[in-house]
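Of the protein chains in this complex, one is absent; all others appear in place.
What follows is subunit A.
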Amino acid sequence: MNKTVNPNELKPADDNAPLYAARKKVYPQSVSGTFRRIKWGLMAFCLGVYYLLPFVRWNRGLGAPSQAVLIDLPNSRFYFFFIELWPQEVYYFTGLLIVAAVALFLMNSIGGRIWCGYLCPQTVWTDLFYAVERLVEGDRRERMRKDKSSDPIKLERIYEIVLKHSIWLLIAWWTGGAWVLYFNDAPTLVKELVTFQAPMIAYVWIGILTASTYVLAGFMREQVCTYMCPWPRIQAALTDEWALNVTYRYDRGEKRTSVKKAAELRALGQQVGDCVDCYQCVAVCPTGIDIRNGPQLECIQCGLCIDACDNVMTKIGRPKRLIGYDNDINIQRRQEGKAPIYRIVRARTIVYSAIIAAVGGIMIYTLATRSLLDVNVLHDRNPVAVKLSDGSIRNAYTVRLLNKSGYDRVIAIDVEGPVNPTMHVVGVDSVTPDRPIIVVPRDSTSELRLLVTAPAENNPEKSIPVRFHVMDIGLGVAASATDNFVTP
């Protein structure tokens, strides 16, 4: 067991473990310290946002939903504070996904699996479930004893188990409940849910998410990270020698000895490692690994072993951070007796930051200059062109006007392209000849059948590019779309 591991000296034969291993239940011990505090803080923040965001109100005026963040599926709208997105604008989500992915790369190149250790929902909820478990059943040793005990089960133990699962289910249920609140007006939906008036689909989703939270955070835990999640594999390909990873500084820790022996040897002026082989780092690890074996796939980089070891080092009067965030280069350098170097600004991080800035910038720009009036045009395919009795040519178009603003618009349509065109919108008597005027109600679209007629002798080309200009007469806001005017 007490094998001294220097990753540089590992031989292929050392990696000969069987491919299958049964799960060993992990009993992580509670720990306190810097990283634990950061994790508590982030957990409170993430869960706070997730559970409470649907209740934040945002005034969008009469008739519009007043929920700050709302995915309005029936009306195909997405609301995010002052932003309102239409189905035509899904590319914002594409942009968001790109930014999210590259942000993940950036995090990874700076500090390894920061996402995994601190922000991933799987980590956050598992951490929360562990906290509940500890509260109800006690810390590591107690839980191990209780699970192993072959004594007949006592009432007290049953009570503990029931209590733990009840709290878990409560959290899981509330997690599922919060999810559906993003899809409907939260206060109304809560009322409906309580009085069993809510739509079936809401209950179904709450059920699904309750089950998945309960199973993933209560039972599967680190197995999700180790076996189900693709990110550990991907991140291994993205990481480089400068990325900070939770590292056991074996150059400082080895040879491991007991506290007493170390003191004796040190008194004799001999070289000893700082690791006292107390297994605290292993006891607190939520994935149940020994970080002293070097970088491992299972390690989610949560930093809890750092806290655990720091506590030990403080107690025995040795410098902290025998385990700490460090990179491959420094392991090498320290062995060569050189001072460690850290470099966060480097080609990789600059490129990632530049991509984030570029995509983010484009998104912000398009969002800021986003038009609240839009027009789409579709040419009739059958027939593409019609000859009229006086010999002139008529083309028919389906024109869709999109009014994304919160007020009704009076819109005039102009056409540019064919010579001497006249226009007619089916069902609309134009007051101004050849310039149809249409009212498009707020936050809606109008589909029109638009006929454009032009004399054949003035338009001899087979196909003439046309441009439809639509303009809000009151505000002067304009948009346009192009198509073709075809002659038979």
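Just so it is clear, a contact is a pair of C-beta atoms (placed from the backbone, for glycine too) under 8 Å apart; a residue touches a chain by one contact, two chains touch by 3 or more; residues count from 1.
Everything below uses one rule, namely that contacts and distances are computed from a predicted model.
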Practice task
Would you kindly match the missing chain to its UniProt protein name, picking from "Heme exporter protein C", "Cbb3-type cytochrome c oxidase subunit", "Dihydroorotate dehydrogenase" or "RNA polymerase sigma-70 factor (ECF subfamily)"?
Solution key: "Cbb3-type cytochrome c oxidase subunit"
Problem - Which of A:Ile316, A:Val426 or A:Leu475 contacts the chain that the document leaves out - result: A:Val426
Handout entry: Hidden partner chain, touching residue among A:Val386, A:Ala412, A:Ile437 or A:Ala478
Key = A:Val386
Handout entry: Touch criterion as defined above, residue of A:Ile110, A:Ala283, A:Cys309 or A:Ala396 at the omitted chain
Key = A:Ala396
Completion exercise
It is residues of subunit A that touch the chain not shown, namely 18, 20, 380-383, 386-391, 394, 396, 424, 426-427, 446-447, 449, 451
